[in-house]
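One structure coming up, written as structure tokens, with questions to follow.
Note that one protein chain of the assembly has been removed; the remaining protein chains are unaltered in position.
By written order: A, B and C. Residues from 1 in each chain.
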Amino acid sequence: MQPLATTINVRLFAALREQAGWGCRTMPLMGPSTPLQCWRELELGGEHLPVGIRVAINQRFVAADTTLQAGDELAFLPPISGG
Amino acid sequence: MQPLATTINVRLFAALREQAGWGCRTMPLMGPSTPLQCWRELELGGEHLPVGIRVAINQRFVAADTTLQAGDELAFLPPISGG
Amino acid sequence: MNSTHACLDLALCQRSFDPHALLANWELRQTNAATAVFLGRMRGVSLDGDALRAMELEHYPSMCEAQLHQLATRQSAAHAVDAVLLRHRVGTVLPGEALVLLAVAAPRRGAAQRCCQELLESIKHEAPFWKKEITAAGSCRWVEGNTPF
Partner (left out) sequence: MNSTHACLDLALCQRSFDPHALLANWELRQTNAATAVFLGRMRGVSLDGDALRAMELEHYPSMCEAQLHQLATRQSAAHAVDAVLLRHRVGTVLPGEALVLLAVAAPRRGAAQRCCQELLESIKHEAPFWKKEITAAGSCRWVEGNTPF
């Protein structure tokens, strides 16, 4: 029996959001995947995560090779500039 | 011809003032003298300046062996505690 | 106030706030000897020297709040301070308006000052905020990372 189709939500912010032309997208999770694989698949810019771009899963910073789970919220964050 | 008698003013503060029982005194300056010599002469406590006691002449911190001039204001300052 | 957990008062502000009224109100409720404060306001000119009309402060809702809480908890414990006040603007900010107010109350000056400084740095590097400058001429530019300390 096939498992039910599962998805993750991807969020982009600031300059990344403007460059991509979208801020939030749902994508299917086909087997084990990582933020880096999603970055490539979404064609967000190159084969590697550019220096300075950070990854969050479910609103916590994680490494780009963390394994994604169905239902995760994945975010790519350009260099932050608060305060 | 004898020079005119010359004097300096000596000031004490805080604990030093209370221990000595006076805060301001005029003393004659008999030839070359230093704050350390005045400390001894005034019997403010021992032959050496106690650790932590600082010296000011004319309201500037100086070394204890600085040569005093007639009319100087000499002050002995216990450890300071402002702010 | 117990000895293991500082009292944290942290919030994002969608609108302009009066940092002095907030600080006075908060500080007068503290019983500490030492309070260190940082107040940052929006500059009227960019780092490139262009006159600015406004700044858009984007944030990652809920991750931003969670990060601020975690950073304040960590730093207040590390420095054993008693209370932290933080206000940070989001949305459209005009020149001269307060961007960030951070105040730390502690029994001693060193702890208050160090915590204020280190918490501010950690916020600048770990809380998801992004500044977009809008010049008087109407052009936009995302600020690339933080100015050096």
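Just so it is clear, a residue touches a chain if its C-beta (ideal position, glycine included) is under 8 Å from a C-beta of that chain, and two chains touch if they have at least 3 such contacts.
Quantities reported herein were computed from a predicted structural model and do not represent experimental measurements.
Across the complete structure, the visible chains that the omitted chain touches are B, C. Only one of the listed residues, C:Leu10, C:Val37, C:Ala66 or C:Ala136, touches the absent chain: C:Val37. Listed by residue number, the positions of chain B touching the unshown chain are 11, 13-15, 18, 52, 56, 59-61, 75, 77-83.
Listed by residue number, the positions of chain C touching the unshown chain are 20, 23-24, 27-28, 31-44, 96, 107-110, 112-113, 116-117, 120, 147-149.
Convention: only the chains that are shown with their structure count from here on.
Chain geometry summary: the mean Cα position of chain A and that of chain B are 73 Å apart.
Separation between the centroids of chain A and chain C, computed from CA atoms only, is 28 Å. If you average the Cα atoms of chain B and of chain C, the two centres end up 50 Å apart.
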